[in-house]
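There's a structure below that I have some questions on.
Left out: one protein chain. Kept in place: all the others.
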Amino acid sequence: MGSFKGHALPGSFFLVAGIWWTGKYSLWHATRRNKSIGSTRLAGRSLQRRLEIIENSVVLFFSLVGMLAEQFLADGPKLQLYNFAEKHWEDLMNWQHATMYLFFGLAATVSLVLHSTEAAPLALDRLMLAVAFFNEGFLFLYHLHGRSMLDVHVHQLLLYAVFGQAIAAFLEVFHRGNIILELLRCTLTILQGSWFWEIGFVLYPPSGPEWDLTDHSNMMFVTMCYSWHLAFAMLVVGVLYCTVSWSVLPSPQQKRDGSSWRPHISQYTDKSSLSLSDHVAA
Amino acid sequence: MGSFKGHALPGSFFLVAGIWWTGKYSLWHATRRNKSIGSTRLAGRSLQRRLEIIENSVVLFFSLVGMLAEQFLADGPKLQLYNFAEKHWEDLMNWQHATMYLFFGLAATVSLVLHSTEAAPLALDRLMLAVAFFNEGFLFLYHLHGRSMLDVHVHQLLLYAVFGQAIAAFLEVFHRGNIILELLRCTLTILQGSWFWEIGFVLYPPSGPEWDLTDHSNMMFVTMCYSWHLAFAMLVVGVLYCTVSWSVLPSPQQKRDGSSWRPHISQYTDKSSLSLSDHVAA
Amino acid sequence: MGSFKGHALPGSFFLVAGIWWTGKYSLWHATRRNKSIGSTRLAGRSLQRRLEIIENSVVLFFSLVGMLAEQFLADGPKLQLYNFAEKHWEDLMNWQHATMYLFFGLAATVSLVLHSTEAAPLALDRLMLAVAFFNEGFLFLYHLHGRSMLDVHVHQLLLYAVFGQAIAAFLEVFHRGNIILELLRCTLTILQGSWFWEIGFVLYPPSGPEWDLTDHSNMMFVTMCYSWHLAFAMLVVGVLYCTVSWSVLPSPQQKRDGSSWRPHISQYTDKSSLSLSDHVAA
Partner (left out) sequence: MGSFKGHALPGSFFLVAGIWWTGKYSLWHATRRNKSIGSTRLAGRSLQRRLEIIENSVVLFFSLVGMLAEQFLADGPKLQLYNFAEKHWEDLMNWQHATMYLFFGLAATVSLVLHSTEAAPLALDRLMLAVAFFNEGFLFLYHLHGRSMLDVHVHQLLLYAVFGQAIAAFLEVFHRGNIILELLRCTLTILQGSWFWEIGFVLYPPSGPEWDLTDHSNMMFVTMCYSWHLAFAMLVVGVLYCTVSWSVLPSPQQKRDGSSWRPHISQYTDKSSLSLSDHVAA
């Protein structure tokens, strides 16, 4: 993946995932706040379950495609791990990327099983997601040996988003359905996606002059640029959340005739939102 | 901001913010403990909401002023990011400081929206505050390359306060209205404010001789001095909290006729204080 | 233990422990979900208690054997700590390994006392386990001075599993009976076990050529290999959990006649599973 396209591709995946999740969680949260509309609620749950199954099937599909692409495209190792003739490991980079995909594929598989059977507690899907992100960060951490300063730095910055996602997902094991943690994870996912694009532009500029990878002021700019990406991700999540909320919530007139209290109080009590998050009824 | 005034100014802002917050949280906590006085309570809530809106408007205003000042005053970059003629980044320091203000401005904007509409769970304002402090610490962390030993050290000490504030604010997402966490955050805010002043005195002494920035015993003194600033911040918060509590609480005679139990028991149960913190009723 | 056998032996112990725990926790979790079958439940609890006592007796026995073996086998220090004649410490490696066994022995002893008397809260056994794992990681951390790069790296990777186990066990003090944390700990235990075998194969290859301990691409391969061991451990735990669940749970027909709701709801509420974990009734 040492190319512009090799960073733009995973970046796009994470961007799409982040935006999709923001929409999904905003929708469920808005639906939970409108409990009065009984019929929508039941429909919502069975819809929710079906959506989870579709989402995880898509993730699983792309994980498999990613693993196969890393192995068999152009200069892949074609499942050969060690070159006994020349006594060296074969394309370790491709193998490492395939390993990252493997963990996201595992997380999707477990989610599929959880949402289509009653095999295990639902919170397991968040643990698997946390493990997948942790594994991604873990492999990146030992991935940077011997590169130039700026190259190391832009990848280290990526780790803030990746480990942040792992921590947020792990906290969701204990606070499932907490909209704030969910939006935090969405923000970090979008941040990771847009930062992959930024890495592509910095290390493999598609047009214009090369960056000086050893200049310290470049490093300072890149650090600040990471903050801007974070602000941008927060903006995207904020706009999406508000759009979804306002299109789903009842109009202000409806809210004024007394039913407006329930959603409001539920804001303060994590407990209630905890157990209603995903499909309680099958 | 490489000047005495450049450190005294943000220091003063944080000092004022810390003292204001201490007063505010002490007042709400004292009011929550006097539940018997029903009329004050309702007044308190609508007052609380209005105060939040005023507070966040002020923060937003100063963030905007700060960003504009960093850009357009004296030697600012005037929105120019890259000097293509001389091929170097334009005033990265000013851009970094403007970025810090940006995040506090974002936090204030989100708080304004949360407290004037019912768009999202209130706890989001603490997450935004945590992100703003984290971003400040993050930018400072990569800000120190190539400076002299004592300069690096005084800025590193600042990070204890900044990341401490980020952690305390993040914990408040889950334990909203916990007076102990709130006072901890106030203490760290005052510590950050007074330490900014100390940095100004150490690096740009307005009078008297220069400090030897490479002397190890200066470094040891400065470390200890940080502890003294913490003790001072704790003292300020303690005195303010007691003053506010004693001026709001009913006199001992009133407390002795039976109603004194409720506030006492509520000390032990975080739950009750959790959901009453900010304006429940509009 | 500087030999292939010296790494395979503890590896096997951890593999067995991880598999045993997976089976045990899966069984208790499946039993808790079938509350309708009242008779099995009571039997289950007294069985549970007896199993804990047997398990901890076995652990205690092997800890003692381990300590004695480290001291008195072949080249052990035979309880001599300092060689006053030659003025050097006697076999510090063996003493360190014996210390690790000591802490697992202590944890087993405390567990034995907890499960056979009512002396202290049950959660203490998890704290003791956390301390035992922490102590193992702590000793390994200062164990690596002056070794070759790959040797240090494979042992550092082990620390992820060891400290992960310590953290998971510590969290169980507050979330006892949380099946997700339990399975996480099982996974990390199996990971530690299989990684001990891997260390043996890398540092003391029983057949074939030696590894180049200073080659960076070997290090990259080993890092990725750690991820594969983790995936393998997750697979083993997953298969075991499903096997146990499906052999214990009532058949789908039984589940369809109304009793299926209770286990399902209990998934969402940690509280209920919290207090039923180990023997509530003696």
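Every chain is named by a letter (A, B and C) in the order it is written, and numbering of its residues begins at 1.
Throughout what follows, contacts are C-beta pairs under 8 Å (C-beta built on N, C-alpha and C of every residue); 3 or more make two chains touch, one makes a residue touch a chain.
All of these numbers come straight from a predicted model, not from anything done at the bench.
Displayed chains that the missing chain touches over the full complex: B, C (touch as defined at the top). In the complete assembly, the contact with the undisplayed chain comes from B:L184, out of B:L184, B:I199 or B:L240.
The chain not displayed touches chain B at residues 160, 175, 179-180, 183-184, 216-221, 223-224, 226-228, 230-231, 234, 238, 241-242, 245, 260, 263-265, 267-270. Where chain C meets the missing chain, the touching residues are 88-89, 92, 95-96, 99, 102-103, 106, 110, 118-124, 127, 131, 135, 138-139, 142-143, 145-146, 173-174, 176, 274-275, 277, 280, 282.
The rule we apply is simple: only the chains that are shown with their structure count from here on.
Touching chain A and chain B at once is no chain at all. With centres taken as mean CA coordinates, the chain nearest to the overall protein centre is A. As a whole-number value, the distance joining the C-alpha centres of chain A and chain C reads 31 Å. Distance from the chain B centre to the chain C centre is 43 Å, each centre being the mean of its Cα atoms. Multi-chain contact residues of chain A, defined as those touching 2 or more other chains: none present.
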